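Note that this complex is displayed minus one protein chain, with the remaining chains in position.
Chain IDs A and B follow the sequence of writing; residue 1 opens each chain.
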Amino acid sequence: MEALVASAIGILTAAGVYLSLRGRTFPVVLGLTFVSYAVNLFIFVAGGIRLDAPPIVGLAPSMTDPLPQALVLTAIVIGFGMSAYLVVLAIRLRAADGHDHVDREPDPDEDVAAP
Amino acid sequence: MTTTASLVWVFGLPFAGSFLPLAFARRGRTLIAWASAVGPIGALMILAGAAPSVFDGQAPSYSVPWVPALGLQFALRLDGWAWLFAALILVIGLLVILYGRYYLSADDPFGRFYALLLLFMGSMLGIAVSDNLLLLIFFWELTSLSSFLLIGYWNSRADARAGARMALAITGMGGLALLGGALVLQQMTGTLEISRLNEMGPEIRAHAWYPVALVLVLLGAFTKSAQFPFHFWLPNAMAAPTPVSAYLHSATMVKAGIFLLARLYPALSGTDEWFYAVGGAGLVTLVFGAWQATFRHDLKGLLAYSTVSHLGLITLLLGLGSPLAPVAAVFHIINHATFKASLFMAAGIIDHETGTRDMRRLGGLWTFMPVTGALALVASAAMAGVPLLNGFLSKEMLFAESLALERGGFVAWLIPMAATAAGIFGVAYSSRFVHDVFFNGPPRDIDRTPHEPPRWMRIPVEVLVVLCVLVGILPQVSVGRLLDVASRAVLGAEPPAYSLAIWHGFNVPLLMSVIALAGGVALYFLLQSRALHAHVGGALTGHALFEKLIHALDRTSGAFTRATTDGTLQRQVAVTMAVVLVAGGAPMLAGLPVWTATASTPANPIAFVGWAVLVVATIAVVAAHRARLTALILTGAVGLIVSAVFAYYSAPDLALTQLVVEVAMTLLMLLSLGHLPAATPRESVTARRARDGVLAALCGLGLGAAAWWMMTRGGDSVSVEHAARSVPEGGGTNVVNVILVDFRGFDTFGEISVLVTAALGIVALLARPSDPVPVPVAEDDADREPALVMLSRIILPPALLVSVYIFLRGHNLPGGGFIAGLVSGVALALLGLGSGQGWRHRMVRIDFHKVTAAGLVIAAATGIGAWAFGQPFMTSAHGAVHLPLIGELHLATAALFDLGVYLVVVGVIMLVLDHLSAVRRREAA
Partner (left out) sequence: MNHWIAAPFLLPALTACVLVFVRTVPAQRAISLLSALTLAAIAGGLCLGHGNAPARVYAMGNWPSHLGIVFVLDGLAALMLVLTGVVAVAALLYASRGWDTRSRHFHALFHVQLMGLNGAFLTGDLFNLFVCFELMLIASYALLSHGDGSARLRAGLHYVTVNLVGSAVFLIAVSLLYRVGGTLNMADLGAALANAPEADRPWIRAGGLMLLCVFLLKGAAFPLHLWQPAAYGSASAPAAMIFSVLTKVGAYAVFRVSSVVFGATAAAPHIDAVVQPLALLTLVVAALGAFSAKTLSRLVAWLALASSASVLVGVGTFSAAGAGAAFFYALPSTLALAALFLLADAIADARGAPWGDRLQRAPRMHGATALGLWYFAAAIAVSGLPPFAAFLGKALLMQGIGPSPWGWGIILGTSLLNVVALARAGSRLFWSIADVPCPGEPAAARFERLGGLALLGAGVVALTVAAGSVQEFTREAARQVAMPSGYVASVLGNRLKGWTIRIEVPEGGADR
């Protein structure tokens, strides 16, 4: 079971890293999303993985480590805010530059209209 | 050893006085000049007041700590050497102030000139009286800076700008080297106090680091005193107004290096390193400067190189190390200051009256300005070392010392030969200065008829020339005492017996002088007959080198910077990840414990299926990432599986949160796709893709391995205590929620602040400042998909109910403000998307800025509320209620905090979506 989760995390990371190294904003955003999936799972499994042991008092005989879960929650929320900002920034940049490449200067031929 | 604070005013008064010329800047040149003289005169009085004790061989001193740990004391000491140097600075400074009044033209910024001059004077005096090496460096750098501004005074001229920058670069380098040297000396001796250092001479010279310290200090001294090969900045500094050249670049600042050598003479001198380094540099500079000077056509150029040569002479004397040499050095410092300053002023007068300094165009001026001519004649005779003038005496001493040297080998004859050669050139350029300017036929090319300068403009020259003669004829009477105390201070001991007589009988030095005089005159007229005026000056080696260096630096720095920080994001991310990979991977090379561990939980079919789906979906995203909509949907799928994983491994809160966040994020991305191209072009070459692939694989491998290790390692955690104390003290059974709103509620507070900020940032990005809060218009409600409209409106009420439910149970069961907020937020958003923003706005008239901020305020207020009970921020108040009967009250504050979270989340989602759709409309319009 651990092997499955570990490999899953590895694959998510690899996908995320690869995509975030692309040259356009959209794949970069996707890539960072995958990285954050992987990282969230990673934090989560820092508390070990257990079946039927929700961290709720009196619900199950044993309880998995609740702290990493709290951390993941915080991480998810922050990640949400960050990605949202990044997406809008990408839109804004596209509107300003006329293209969505992460590096290139504005296209002179396309009409540049700020939203 | 008398202690007096009045020493501070020696440089304090000129500093303070530098404000006067600025204050009088609009009040006429004479007044400004007088105002400027106030500071120096005051300082001179203090100096005079201290004279008796100084001439008794005492050294008034004053010291207050500044940065003790650094060894930096504000330590001043006025011994004979300092007194002499300070007096020189002040007297010549006053003469220059007087001279400058008539030299500068009406449209030059007068106030600034005198202010800078006084700043420089103060810094220079600071050097003179410092008794702490670091304090000395402090003033040293100030002189470099003020010299930079003074050279660049006529900043509309390119040569002035270039000269200023060059001077700053070279002397700045020296200053930094000197700083290094000082700190090395401190490491060696544990002190920066100059008088202490001079007492510790033997230890210093015996120390292993002595050569390092010596080289660094000499770098400082040589650059400042324009010793070969650092001399070239000085001729280029001649772009400065002539009073500045006379003052900074011949009389005082360029002497600072020599002053320092003399100041540290007892500490550093007396070794072979010293002899060869100092003596060698001095000798080369002496000859090279004299030779160069002979071939200058510009009066100031000639004087500049002659200054270089004479500085070399003094350096050589200090280097020789024979007992009397330092005395000669001190003596020549006085003499050179007097005749060279007067010559510069004369050159300035000539420039002023004829409009040129080019000796090829001048000539025959004697008929027009005999007095100036006479003065220049005497001064240059002194420069040439003609008997009955001060220059003769110190040059005699040099010859004598060069012979008195007890060193075998080539140096025994090299130094006298070189000295004589330099003497010949010295006479040659001195003769040229007089002959080419005042005689040698009528003026060759002057556009006006020159005449004597204003009376007062000549006064300073006259004073200095009189001094030359006075010292030349009555040395012992005029400067005997002064020279004695100064040399005593330099040597830190009783100076050897010497006589300042004009006549020492027929001896070799006299012969050398005769050779120099005769040979020099002969050389000059020989050159004159060989078309000296046609001579084209050779390349200034040092100068050319400097320019080359700067250009090389320009090119390399530019190339390097462009090559490294070319501003491509792809490289930045790649580098960052590579570095992290190394950081995380390197420790593992020591050998991994990781594979020894074994899985504790057996795998089961469900897990396998989930794993398979996740892997396939992920690979599919990578493969199909160019088709953006597909990629987005697949990504959403992966997100759902992740949330399933959370659910499966007993993290219900995570599962719920991940689920709703996923929905919200996908919604946002869908909207954004409307503003971005639908597909990603295939751009990166195979090599790049391969590189990224490898990087990605390694990262995946690393994180996977780490995850495996963490899961198999197990181990305990403080969270056991969280769980144990969750119900009795946190008042909730859902430990995760209690951690979020109570134990680590502060994190949550920060987290929602991040969310709010993100929303505000997005608003700032999307809304132009002019725009009001976007209020959609009605037409975008037209032609909506009816089914969608119905659906979006039907969903809302149950969604809100659900969120209320989730909110309420949060503290004890999975749920809570955040999830509830996302649910209602998404429902509201769908309402907007389905039925049109206009309709939504008419139904829900809320400024979500306020909702968001209100949420944050509520959360903060809840936390701060605890202060009322004398508790720290975020203390949940249920414990503060002592009645066990109304136990449900113990939820109160936590729930209030959670309500804040709820509002924030709803507000944020609505803000973002509102503005996005507003953008969509603006683009449509």
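Basically, a contact is a pair of C-beta atoms (placed from the backbone, for glycine too) under 8 Å apart; a residue touches a chain by one contact, two chains touch by 3 or more.
Remember, it's a predicted structure, so these values are computed and weren't measured experimentally.
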| item | value |
| --- | --- |
| Residue touching the undisplayed chain, where the options are B:Y276, B:Y805 or B:W867 | B:W867 |
| Residue, one of B:A16, B:A51 or B:M173, that touches the chain absent here | B:M173 |
| Option touching the unshown chain, where B:Q572, B:T630 or B:S684 are the choices | B:Q572 |
| Candidate in contact with the missing chain, chosen from B:I606, B:A764 or B:L788 | B:A764 |
| Hidden partner chain, residues of chain A it touches | 20, 25, 28, 32, 35-36, 39, 42-43, 46, 67-68, 71, 74-75, 78, 81-82, 85-86, 89-90, 92-93, 96-97, 102-103, 106, 112, 114 |
| Positions on chain B where the hidden chain makes contact | 65-70, 72, 134, 137-139, 141-142, 145, 148-149, 152, 155-156, 158, 161, 164-165, 168-169, 172-173, 176-177, 179-180, 183-184, 186-187, 209, 550, 553-554, 556-558, 560-562, 564-565, 567, 569, 571-573, 575-577, 579-580, 583-588, 590-593, 703, 706, 709-710, 713, 715-719, 721-722, 725, 728-729, 731, 742-747, 749-751, 753-754, 756-758, 760-761, 763-765, 767-769, 849-850, 852-853, 856-857, 860, 863-864, 866-867, 870-876, 878-880, 882, 884, 890 |
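Everything below uses one rule, namely that only the chains that are shown with their structure count from here on.
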| item | value |
| --- | --- |
| Distance between chain centroids, defined by C-alpha means - chain A, chain B (Å) | 41 |
| Residue ranges of chain B touching chain A (in the complex, touch as defined) | 567-570, 573-574, 577, 599-604, 607-608, 611, 614-615, 618-619, 621-622, 625, 628, 631-632, 635, 638-639, 642, 645-646, 648-654, 657-658, 661, 664-665, 668-669, 672-673, 675-677, 680-681, 683-684, 692-693, 695-697, 699-701, 703-708, 710-712, 714, 717-719, 722-723, 726-727, 733-736, 739-740, 744, 747-748, 751-752, 754-755, 757-759, 761-762, 765-766, 768, 812-814, 818, 908, 912, 916, 919, 922-923 |
| Footprint of chain B on chain A - complex, ascending | 1-30, 33-34, 37-38, 40-42, 44-60, 63-67, 69-70, 72-74, 76-78, 80-85, 87-92, 94-95, 100, 102-103, 113-115 |
